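Once you've had a glance at the structure underneath, I'll fire off some questions.
With one protein chain removed, the remaining protein chains of the complex are shown where they sit.
Take a look at chain A:
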Amino acid sequence: MAIMSYIQAVTAALREEMERDEKVFVLGEDVGRKGGVFKATEGLYDQFGEYRVLDTPLAESAIAGVGIGAAMYGMRPVAEMQFADFIMPAVNQIISEAARIRYRSNNDWNCPIVIRAPYGGGVHGALYHSQSVEAIFANQPGLKIVMPSTPYDVKGLLKAAIRDNDPVLFFEHKRAYRLLKGEVPEEDYVLPIGKADVKREGSDVTVITYGLCVHFALQAAEKLAEEGIDAHILDLRTVYPLDKESIIEAAKKTGKVLLVTEDNKEGSIIGEVAAIIAENCLFDLDAPVKRLAGPDVPAMPYAPTMEKFFMMNPDKIEKAIRDLAEF
């Protein structure tokens, strides 16, 4: 088994899927010759050529919309938005079109597109290179939203997304790209979309989160273990539709639940997770469900002081777990 970075796992999944199925192709800004601004598609242009690793005009609605058309025809497009922050011009195509194609045609047409986008902060990206955009799409039945936390999950889930017959938004944390490394099997495997994954077994406090915050939560948990506080960590992996069963099971396990996201607090994914717990776990809870999130300001500021204030980190999670453990 090879040790890979998070972004190498992205590239590996793309390469393997493109080798497996010639209908799979990549399109986006700078994905071709340059191999992407983060190098997610590095080497693919040389291996697969101009049309399967297609540099598009700088126009996000066309990147999504042309991909959607190709997907309806029967191709397997993997569209890249250079930054999740720049997905906004494509929202009409994603929500009004991709999400509704199967439903509105009564199952006659479908739209097997994957839209990848790097999200998240902590990289001095300021307001428009740091955002978490998942909540915008997370009340749109027809879409699936995958946000992996480890290189292993990246490869298995991206391959599953490409093979999925419905549209999948695949959000990759850009700080995780080179920060996170892990063992990734060289062979072909897929992981189930729509299934959460327990990343750490514990008995005192349940932490439910996703993306880079899983990594921060694991760091916090290791530290707290020295104090005898045993955290249970559930990684949502798919943030829409949510894996209700696993959420309920994890909440019941300890009776104390901390929900963590890097996104702004109000209207975020974890609000929905809290609602699921409130509906199903009232008599199993030993403390109020706590949410730990970014502040409700429009987006992450540039200056290091304010960026650090906004950004999630292991210390914030550690404190929140300890508070709950002592409740």
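One rule holds in what follows: a residue touches a chain if its C-beta (ideal position, glycine included) is under 8 Å from a C-beta of that chain, and two chains touch if they have at least 3 such contacts; residues count from 1.
Note that in this section contacts and distances are computed from a predicted model.
One chain of this complex is left out of the view, and of "Acetolactate synthase", "2-oxoisovalerate dehydrogenase subunit alpha", "Aspartate carbamoyltransferase" or "ABC transporter permease", the protein name its UniProt record gives is "2-oxoisovalerate dehydrogenase subunit alpha".
The missing chain, though absent from the display, is touched by one residue of A:M75, A:A225, A:I248 or A:M306; that residue is A:M75.
Check A:D166, A:D243 or A:E318 against the missing chain and you find that the one touching it is A:D166.
Of the options A:G142, A:G271 or A:P301, the residue whose C-beta touches the omitted chain is A:G142. Even with one chain removed from view, chain A keeps its contact list with that chain: residues 25, 51-52, 56-57, 59, 61-62, 64-75, 77, 89, 92-93, 96-97, 100-110, 141-142, 144, 164-166.
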